[in-house]
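A single protein chain has been omitted; all remaining protein chains appear in their positions.
Chain naming follows the written order as A, B and C, and within any one chain the residues start at number 1.
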Amino acid sequence: MNWLDRYAARSTRRVAQATSRRHFLSRLGMTLAGATVALPLLPVARAGAPREAGDPESCDYWRYCAIDGFLCSCCGGSANSCPPGTEPSPVTWIGTCRNDADGRDYVISYNDCCGKSACGRCNCTRNEGDRPVYQPSKSNDINWCLGTTNNVYHCSTAVVIGRAAE
Amino acid sequence: MNWLDRYAARSTRRVAQATSRRHFLSRLGMTLAGATVALPLLPVARAGAPREAGDPESCDYWRYCAIDGFLCSCCGGSANSCPPGTEPSPVTWIGTCRNDADGRDYVISYNDCCGKSACGRCNCTRNEGDRPVYQPSKSNDINWCLGTTNNVYHCSTAVVIGRAAE
Amino acid sequence: MIASLAGQAMVKPSAMAEPSAQPLAPETLRVEELGPPSPHWLIANDANFLGYMDSKVYLFDGDSGAMLAMISAGGYRNSVELAPGMSHVYSPETYYTRHTRGERSDVVTLYDTVSFQAVGEVVIPPKRATGMPNRHYSGISDDGRFVYVNNITPAMSVSVVDVAERRFVTEIETAGCTLVYPTGERSLALLCGDGTVQELTLAEDGTLAQRRRSPQFFDAEADPVTEKAVRVGDRWYYFSFDGWVHAVDFGGGAPRPAPRWSLFDDEQRRENWKVGGLQFAAVHAASGTLYVVIHQGGPGTHKDPGNQVWVYDLATRQRRAVFELASPASSIAVTPDAAPLLVAASPEVPALFVYDARSGAMQRVIEGPPFMPTIVQTVPAAAVVGEAATAGSP
Partner (left out) sequence: MIASLAGQAMVKPSAMAEPSAQPLAPETLRVEELGPPSPHWLIANDANFLGYMDSKVYLFDGDSGAMLAMISAGGYRNSVELAPGMSHVYSPETYYTRHTRGERSDVVTLYDTVSFQAVGEVVIPPKRATGMPNRHYSGISDDGRFVYVNNITPAMSVSVVDVAERRFVTEIETAGCTLVYPTGERSLALLCGDGTVQELTLAEDGTLAQRRRSPQFFDAEADPVTEKAVRVGDRWYYFSFDGWVHAVDFGGGAPRPAPRWSLFDDEQRRENWKVGGLQFAAVHAASGTLYVVIHQGGPGTHKDPGNQVWVYDLATRQRRAVFELASPASSIAVTPDAAPLLVAASPEVPALFVYDARSGAMQRVIEGPPFMPTIVQTVPAAAVVGEAATAGSP
């Protein structure tokens, strides 16, 4: 596999499409379940503590459904923390992602971490719900290192800020 | 072939080694010829105009025997001209290369072209006669954008400045 | 080993191998200058995402594939603006005194296209829009006098630069509207979040004279138009996620949206054919030919590259051809001449792919760098075919 492929592999479209298909099937599954058709695709609900599943260093992690950038999880940060020495952007764009582990939709805030040049690792582009830049609060094309000391972009996080409105 | 391979292919060691071997054989050939052993390896001398052969955009071009950098021939310049908008370095390192087309050794001046960031094309590293940086006039590791408006390196030339002393 | 062989043959090698050709003459190092622009010059912006504070703009000859020159273009590459006669390249750039720290300076740098050197710069408000490169984050007036730079902080505005006098003129607030679509010598349009366009008319000195809004012509929620658009004369063509073409006429009075038409028939839409990419549309203005990068995909694929270019006649709105591409394209541009080339690129592949824009036949692959080609551009029609009136593909 060539390097660019490898570089792209942890990104991007291939993963995003797979995810979209899965997401799509999962939504379909739920609709059918509403008609009392039982499908193994459904997440099995268990009682108890909050749950999420998946690898935050992988582009197909559920929170990344509308992300575009280098995953902070691969850069010394995590899905909800910036790497050492970087500065979180106070404003950003918002996506709505489905947490397959609990079947709920959450509002995700894709704050950028700023003040250092590109981390360059785990490039991940997924555009579910992404809108053109004339709708900035839904656009992942904008460099959201805005309102920070400078506009130098390092990586992107995916912070759960609440449940999506029904 | 992966991109890094391709990137390296027009460089570098593989070519340099092949060239070294050829050069090596050619020198051997000439020595044997000195003992009146005729070898087909010898360049066939024809009368007339100055001659050189090969592709200045290829790392195995004869003038590049001690070069290290991006070939200006692939960047809008040539073996003896800088690309538009760049500034030639007045000082540089010197190599001695054999012109197989006429069987002579020439002194080559590897002036850098400066004032723009890396051209990035036709990376070529050959180290015949290269010496450590404490012998700067023979060192291709030094950024020779010295004595120029700034030290920003764009690409490298290979200018014939005369025949090598016997 | 060699030493011992040489020992048997103590004749000095050069004494007998001396050939009869004249020796090469000593050379003098010189600096190239560019000749007049060719209609087939190709410009590739390299955002260089792994080192984006050190971005580049490459110039190639599309006929030979040769690199002609490069601009070292600072941080956050989008695209360059070209003087109508191609005398200058104007490049919006971002700098920091410590490259990634310190004081920020946004500038429009002026490059001469003979020497290909920076010959001046105009400092603009340090607000220019950055992020994924966008062709419409800047624009130039039809006469080449003013360059417009789009600002998103996320408050929206446009900086106006007088490149003739080399001075910053003004910053125009454009709340709710953004991106730059030049519509004449003293006017430009912007796309708005409410499904309209706003047109700004400037006074002769570049200050704001008038604002006009179109009626709403697209649904920003249900089927937004992308930022990517092409221009023919007074008309800009916008494309919705679902493949509807919204033409807007800026020929006088308020902007007039035309009825939408579709790139896809019902079956194609069912088969999920979609527009997509960084700069997925290009136009050959003189022949009224539209080129669109097309892929198959679901929702959220509006920025995916495509393996095909679909070719439309703008007059008849009929698809005229489908080009299969040698490599997926995210950005395309078409040269303005009568034997046009189509150049295609994607940031994921360090190469430019050059096709015959009439037949779709691949002409050549130009191996990069450019390492991560983002926006590709061609020379203005006026520079090569003497038709200043026919504004070409942006």
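The working rule: a residue touches a chain if its C-beta (ideal position, glycine included) is under 8 Å from a C-beta of that chain, and two chains touch if they have at least 3 such contacts.
Everything quoted here is computed from the prediction, not taken from an experiment.
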item	value
Partner chains on view for the chain not depicted	A, B, C
Hidden partner chain, touching residue among A:N80, A:T125 or A:S139	A:N80
Contact set of chain B toward the excluded chain (per top definition)	4, 7-8, 13, 16-17, 20-21, 24, 68, 91, 115-118, 120, 123, 125-137, 140-144, 146, 150-153
Missing-chain contacts mapped onto chain C	48, 50-55, 72, 74-75, 93, 95, 97-101, 105, 107, 109, 118, 121, 369, 371
Contact footprint on chain A, counting only the chain that is left out	3, 6-7, 27-28, 30-35, 42-43, 45-52, 74-78, 80-88, 99, 101-106, 109, 111, 113, 115-117, 119-121, 152, 154, 157, 159-163, 166
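We adopt the following convention: only the chains that are shown with their structure count from here on.
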item	value
Chain pair bearing the highest count of C-beta contacts	B-C
Between chain A and chain B, centroid-to-centroid distance (C-alpha), Å	49
Separation of mean Cα positions, chain C and chain B [Å, integer]	36
Euclidean distance of C-alpha centroids - chain A vs chain C, Å	30
Multi-chain contact sites of chain B, meaning residues that touch two or more partners	3
Residues of chain C whose C-beta touches two or more other chains	350
